[in-house]
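All protein chains but one are shown at their positions in the complex.
Every chain is named by a letter (A, B and C) in the order it is written, and numbering of its residues begins at 1.
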Amino acid sequence: MNRTYIIRLLKEIQDIMVGNRDYLINLDSIVGDGDLGLTMSDGFVAAYKAVLDSEEPDIGKILYNAGKAMSTAVPSTMGTLMASGFMQAGKVLKGKTELTDMDIADIFGAYLEGVANRGKAKVGDKTFLDGLDPAVKALKEALNAGELLPVAATKARVAAEEGFKNTTNMIAVHGRAATRGEASRTLEDPGAAVAMLIMKAFEKTVVG
Amino acid sequence: MNRTYIIRLLKEIQDIMVGNRDYLINLDSIVGDGDLGLTMSDGFVAAYKAVLDSEEPDIGKILYNAGKAMSTAVPSTMGTLMASGFMQAGKVLKGKTELTDMDIADIFGAYLEGVANRGKAKVGDKTFLDGLDPAVKALKEALNAGELLPVAATKARVAAEEGFKNTTNMIAVHGRAATRGEASRTLEDPGAAVAMLIMKAFEKTVVG
Amino acid sequence: MKKIINQPENYVNEMLEGLYIAHPDLITYTNDDLRCLVTANKKEGKVGIATGGGSGHLPLFLGYVGKGMLDGCSVGDVFQSPSAEQMLAVTKAIDSGAGVLYIYGNYNGDIFNFDMAAEMADFEEDIRVESVVAGEDVASAGPSKEGEKNTRRGVAGIFFVYKCAGGAADAMLNLDEVKRVAEKAANNVRTMGVALTPCVVPRVGKPGFTIEEDEMEIGMGIHGETGIRRGKLEPADQIVDEMLEKIVNDIPYVNSDEVAVLVNGLGATPLDEQYIVTRRINQYLKGKGIKVYRYYVGEYATSLEMAGFSISLLKLDEELKGYLDAPAQTPFFVQL
Partner (left out) sequence: MKKIINQPENYVNEMLEGLYIAHPDLITYTNDDLRCLVTANKKEGKVGIATGGGSGHLPLFLGYVGKGMLDGCSVGDVFQSPSAEQMLAVTKAIDSGAGVLYIYGNYNGDIFNFDMAAEMADFEEDIRVESVVAGEDVASAGPSKEGEKNTRRGVAGIFFVYKCAGGAADAMLNLDEVKRVAEKAANNVRTMGVALTPCVVPRVGKPGFTIEEDEMEIGMGIHGETGIRRGKLEPADQIVDEMLEKIVNDIPYVNSDEVAVLVNGLGATPLDEQYIVTRRINQYLKGKGIKVYRYYVGEYATSLEMAGFSISLLKLDEELKGYLDAPAQTPFFVQL
């Protein structure tokens, strides 16, 4: 897998965010200000556009540039967090032009790290992390156990879905939802939904 | 007639303004901002109070002080004009402790002059002057013709009433009413009503 | 009526108490009367400049008392003239032998009282007083003909008259000269306003007029006096163009004239909108070949919590530029 794959991945994520624009608006309208559908579709469109026509072979640079474009386009909470994920992935993958399966897992691992460093949230705080963290764990575990990438990707997607659903058992401690305190518990976290959508898009790129 | 008479005159004017407070409010509410009943009753009360307990024999000074008290109490359009009338009367009568009938006419003449100098309106501009000017003329004419003060005072009061009624044939060119232009013509001028009330009070002091 | 006040009767005095607490280095009062406000930094030998008027227009009128502008201000109830006696007290306090200039807006009550105060100052105190009346609201009346009385209302443009006269007095010009400069400024300033919402006089407790949710009134006065026309709210650029058309044709301004511009918020209109207005003024005047020497933007003369704004243009010559640029320091206006 090389730059072509990464660009394909960015396109699938863009498409799923555009397709789920209203779904995310609705989710965020319940707990926040309802902008998440707009910022995620605008942001991932910008990320994809920024790398689409580049000849850049360095996968790290591609990811970093996608992140910078996203941060410029949508400097909102989740916009900046997603940008930070891309930029961290870019730093970790820097110099690579070919990817192993484990490199793919490292992209998501670094993405998770980038978001966590930027947002300083912990797993269990009812955020994006609660969707992506179980997915990254599942992906790495499966690959380490010798599974093929398509199988591992499906396991990661399932884990993200479960992580997302599990946010209805958590109290929000960051962002707008946090002002609700205990009353936030039963609500689905919109940021975790974004993590689930990313994993769905990823699964599509390898399962076909 | 001496200071006792002047103080009696101020008391009668005060009483009639207090008694016609609502009448003046209503008149001013039609063409202006409705404050005239308040400012005239407050103002003439202040004028009377200021001289009531003084031992001052100089009638000029008494009138001047009444004017100053009024201007301090009610610095509105009519408040300041009435104060200017008193103060001009004070200047003209300065030094007198005894009054002839003609001195009485001079008080009102000077009062008229004080208001005219301050407001720079002309007779016919639909103001206070259109109530007081015909009254002063009638008063002086009657005294010059040898009539007794009570008879002359009644003629002055009648002239003031007619002057007031005549304001319904004039277009306002000063103050708030002026913004109505031609539409102001058929309305009674509240300031001219004050002139009529002053003349009524004066008549009472000499007719009894 | 949504106001942060105590008893409406105490509105003005409590405001003044707060003012003296906040600005003890710049202002104080005389005659044991909070409403007789004077500078805390009297400059000996200088012509004194006094103003006065009703409350409800902050920073007008009192807010321009300080260094390099005004020396005293008598303060009336909301939208009511102060008394001649209060004006006289201020006059006495600020005179230091060079005489006193009154600068105030063209309203009946103020005129009568300032005239009375000027006479008292002359008769009772032997202080020479001159007066300049600011009346520059082009929406309130036509231009006055030669020799006729100016019947236009005085509004935000009085700021320019204060600033130029204040600069002249601070340069130690004599009373006649300071008056000449003030008159020149007054003759060369024009203003027009627009209102979007009414204001509430605290003691009255309800709006002085009503206006629909989608309407504006062009030319309304700062006490809610009727304007030129009421109509649907339009885009900012269109409103500005209509107002400037009236102002620019009034003096009139000619190509290559230089002006100072005052964009003034009436109370509730955010600064953002005042700058959107500034942007359009710049485009419009450029189109007419009129140069802008200096902009002032902000709340300079308000009408309680009224929403809306006014535009004032001052036509400049070299002398006025100099006095406009002179430094000043007051509670509400500081210029280096």
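Simple rule for what comes next: contacts are C-beta pairs under 8 Å (C-beta built on N, C-alpha and C of every residue); 3 or more make two chains touch, one makes a residue touch a chain.
Keep in mind that this is a model prediction, so the values were computed, not measured.
Asks: Since one chain is left out of the picture, which of the remaining chains does it touch in the full complex?
Replies: A, C
Asks: With the missing chain put back, one of A:Asn2, A:Thr97, A:Asn144 or A:Thr179 would touch it. Which one?
Replies: That would be A:Thr179, which touches the missing chain.
Asks: Per the definition of touch given earlier, which of C:Tyr11, C:Tyr29, C:Tyr253 or C:Tyr323 contacts the omitted chain?
Replies: Touching the chain that is not displayed is residue C:Tyr11.
Asks: For the chain left out of this view, which of C:Pro143, C:Pro235 or C:Pro252 touches it?
Replies: Candidates C:Pro143, C:Pro235 or C:Pro252; residue touching the omitted chain: C:Pro235.
Asks: Which of these, A:Arg118, A:Lys140, A:Arg185 or A:Lys204, touches the one chain of the complex that we don't see?
Replies: Among A:Arg118, A:Lys140, A:Arg185 or A:Lys204, only A:Arg118 touches the chain that is not shown.
Asks: May I ask you to list the residues on chain A that touch the chain which is not drawn?
Replies: 68, 71-73, 75-77, 80-81, 83-84, 87, 118-120, 174-175, 178-179
Asks: In the complete complex, the non-displayed chain touches which residues of chain C?
Replies: 2-7, 11-12, 14-19, 21-23, 55-56, 58-59, 194, 196-197, 213, 216, 233, 235-237, 239, 263, 267-279, 282, 295-299, 302, 304-305, 307-309, 329, 332, 334-336
Everything that follows uses one rule, which is that only the chains that are shown with their structure count from here on.
Asks: If you take the chains that touch chain A and keep only those that also touch chain B, what is left?
Replies: none
Asks: Determine, using the mean of C-alpha atoms as each chain's centre, which chain is farthest from chain B.
Replies: If we average the C-alpha coordinates per chain, A ends up farthest from chain B.
Asks: With chain centres taken as the means of their Cα atoms, state the distance from chain A to chain B in Å.
Replies: Measuring from centre to centre gives 86 Å for this pair.
Asks: Cα centroid separation between chain B and chain C, in whole Å?
Replies: About 34 Å separates the centre of chain B from that of chain C.
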